[in-house]
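Structure in structure tokens, see below.
The excerpt is restricted to a subset of chains, each kept in its original location.
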Amino acid sequence: MLPANTTLRTLALAVLRSYSLIFFSQHRGFAALLLLLSFANPGAGVAGLAATVLAVGAGWLMGFNREVLATGGYGFNALLVGLALGTFYEPGWAYGLVLLVGALFALLLTVALGGWLGPRGLPPLSLPFLGVIWLLTPAAEQFHALALNERGIYWLNEMYAVGGAPLLHVIHWLNGWHLPLMPDTYLRALSSVFFQDSPLVGLLMAAGLLWHSRIAFSLSIVAFLGAYAFGMATGAYAEGINHYNLGANYIMAAVAVGGVFVVPSAASYLWALLSVPITAVLVAGLTTLLARLGLPAFALPFCLTSQLFLYVLLLRQRADWLPLTPIQRYSPERNLYAYTNDRERLQSQLYVHLSLPFLGEWQVTQGYAGQPTHQGEWAQALDFMIRDADGRTYRGPGANLADYYCYNKPVLACADGVVVEVVAHLDDNPVGQVNTQQNWGNTVVLEHQPGLFSKVSHLRPHSTTLQPGDRVRRGDLLGTCGNSGRSAEPHLHFQVQATPYIGSRTLAYPLAYYLSG
Amino acid sequence: MLPANTTLRTLALAVLRSYSLIFFSQHRGFAALLLLLSFANPGAGVAGLAATVLAVGAGWLMGFNREVLATGGYGFNALLVGLALGTFYEPGWAYGLVLLVGALFALLLTVALGGWLGPRGLPPLSLPFLGVIWLLTPAAEQFHALALNERGIYWLNEMYAVGGAPLLHVIHWLNGWHLPLMPDTYLRALSSVFFQDSPLVGLLMAAGLLWHSRIAFSLSIVAFLGAYAFGMATGAYAEGINHYNLGANYIMAAVAVGGVFVVPSAASYLWALLSVPITAVLVAGLTTLLARLGLPAFALPFCLTSQLFLYVLLLRQRADWLPLTPIQRYSPERNLYAYTNDRERLQSQLYVHLSLPFLGEWQVTQGYAGQPTHQGEWAQALDFMIRDADGRTYRGPGANLADYYCYNKPVLACADGVVVEVVAHLDDNPVGQVNTQQNWGNTVVLEHQPGLFSKVSHLRPHSTTLQPGDRVRRGDLLGTCGNSGRSAEPHLHFQVQATPYIGSRTLAYPLAYYLSG
């Protein structure tokens, strides 16, 4: 239970990151720039921000995954819904109601799609936005209190309203450049991510993308050129590329396929280039098919190409090239650095060697699907108890905590690290009762290296005297085994995770190698 | 293998429950009322009953899940298919053939969708009906021997044919009430569940719903008013609600979301109310989109809203409110009572403490996916054997049953309870052979408290002398370990389940806590 101002800060960051996460980034400067650019269409900007705040707040209150929330994962689909509604419809009371419903709908679809695709290693991308907008726009035909927006295209008027003559001056100066057709098309394609059609906004977005990552930016150029070549070869752009719509699909798919899901390399640029003709077939095919249902394709080709190109890599029997990003750091450069560093500098440190967090012989009690804990994202956690020769975990009737063999036994650091989180004040439950309000009970989280954390839970109250920031060595005492949190009888819960949060999703791979040791 | 009359009774009950299960109920009176009301359109009533009988019978013969079958789970989609076909088409030979195919198709789709959604915690609802009817109606355009029914709307004529002048008199008297627009619309929406458009049938259905559950009924009213308000706000009902179609979607979704999937509470009513605008967007959006394919939306909005609102609750990291129904008792009131009772009266009895069903040290042999047993709904079962220091389960060559350490060892009651089922007459198999006709072999099922049963299987023939109704205490002898049923070498199968049937789906949560003890 964090203090309120920390919570507010987390939520505010989650809102901000929803903007950059559209480009797979957590770069705050890029995010702030995108937030600003969304107000190039002020109505859309307001609606987008309102929808994002709503979705992030509701996601927090409903108890959905806080780690996903913190990265902006619950906000960016609502953001897109808000931008789209703000672009297409006139403000009004009915509009406000539909915006509210659309934002919540986007949140629910994000959670549901994430729950369905997540265990398969796939992200929902902007499919939740597509689901909402494909329902909302045909539904709006029956919502007579909603009026279509006629202003959307009068972009310069909007600009004038926002920045007055000086801003218009800048715009005219920029437009005075007379951008050649290809860069003009590229920049307008970028701006279409926010439902705009402005080379200027596109230019600023491109600058932000470059600020965030040179790899991502260069992939966007590669994809654009590849799409142009494929279009020329197939005669899709016989009349020139000024009808080149939906270009953002190529750009986004190439960034995802070549720079985010895999460790960047020459092979990953080729892989991204290979994605271009597939995206092109999806763009051409889906726009034709969906038009027969009266729907625009939006970002669907990007989503499908990205998921397909990620999924087949996950299904390889041998991965001789194109290694997948082991821990997502939301930056192609940082993913590449972490990977290269791990591999080259010290092979044996690729996985920190973790020891068991106790002395003597304990036994694993794995969670079963259906039990309240140890499922979904917590599937890789381990529970430990001590058993006697008869397989019993307690002496006597087992009615008291002290009857349990593991109760009050030492719990140790599984490797060197720094304490990042401590909860120590929760009471032990009586045997057979559980505390469903504070699932994890008394808990210590250690950071062993960037992206590698371990957590021990259900400790005895005040059995730990550690503070965040303390350094521990492998085998140091962290506390003693207790029965706090969602624990009906004393046991030790141990898990390895990629982030410092209590309640993070668990990591499996280091356990499989080393807990046997 | 039950005697024939028991089988017939089970099947007849399964047919009856198919009617009430449409409203998530197992209330026999409500079911009988609904069966009766389906005959308000006699042709539809006959077709619905025939399709239900066919699907239930075929489901039994094909060996599909008997517990699902007993609740009406395999019948109600076929029932809806029958009602729809009986409403839309003229009787005839081709019609009879299509009805037969449609009922079987509904059964197969129910099984398949149940198998796909079930492990994710989601019910198929009426999606199988939708799949069948969306294929059958366009297919029927090519089946020239099928004729569309012109009578469907002449409801009064049907009534006259059934009940003559007296019935018409009652109807006219009721119609003489001149129901105000809103209750009239509500009742007609209810009757549309059976493809009818009759305030009278709706009134009787509403009465039945109230009979079944005040909570469900009140949720239906809340949903109706909410939908009306949302429709007014968005201008969907600008010309009044007399065009208010598909109203049953709001009602059914609210009952499911607020009264069936979660324990009823003030929060669950709010949750149900929140489902209304989402259902409204789905109703408006899907009717528009599906019309472009020439299809009606029917109950699709209800299905999607209900599954979405259930699924996101399953995916929460923290469940501070809206607890999910732990064991479905098919009545909001009974679900609430069981939950409140468990929590308030005796916290420590929330889970009965189960002991291991044997003495000494046995080892768990968990089933693997792909093995004939222990998968899907039996995933939480445990097999136990005794191993020596070398990890072997038998002495000597292991060719005889007596070579196995666990053979003929005592099997004990894991807690106090009442014997509800005994099978003791099946022979042990020779080592290496299995009896695939009587999977469970000799078996004893105990009831420990309502909704909590345990089962031991593969016992030695005639090793138990217990009879149904006998009381046992924790540790009492139930029988001895044998090799009957689908068992290739002596072992003890133990599982906890929510219903008394041999072959019930297993419960996981009590095992995970207590079998470690």
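By written order: A and B. Residues from 1 in each chain.
By definition in this document, a residue touches a chain if its C-beta (ideal position, glycine included) is under 8 Å from a C-beta of that chain, and two chains touch if they have at least 3 such contacts.
Bear in mind the structure is a predicted one, so any value in this text is a computation, not a measurement.
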Checklist line | Per this structure file, total copies of the shared sequence (2 shown) | finding: 3
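Heads up, the rule we're going with is that only the chains that are shown with their structure count from here on.
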Notebook entry, point to check: Given that chain A is a copy of chain B, what angle of rotation, in degrees and a multiple of 5, matches their CA positions?
Noted result: 120
Note to self: So the centre of each chain is just the mean of its C-alpha atoms; given that, what is the distance between chain A and chain B in Å?
What the structure shows: 36
Next item on the list: Mind listing the chain A positions that touch chain B in their complex?
Entry: 62-66, 93-94, 97-98, 101-102, 104-105, 108-109, 111-112, 114-116, 134-146, 292-295, 363, 365, 367-372, 374, 376-377, 383, 385, 387, 389-394, 398, 430-433, 436-437, 439, 488-489, 491, 503
Notebook entry, point to check: Across the complex, what residues on chain B touch chain A?
Noted result: 120, 230, 233-236, 238, 274, 277-278, 280-289, 292-293, 308-309, 311-312, 314-320, 347-348, 350-351, 353, 356, 360-362, 379-380, 507-509, 511-513, 516-517
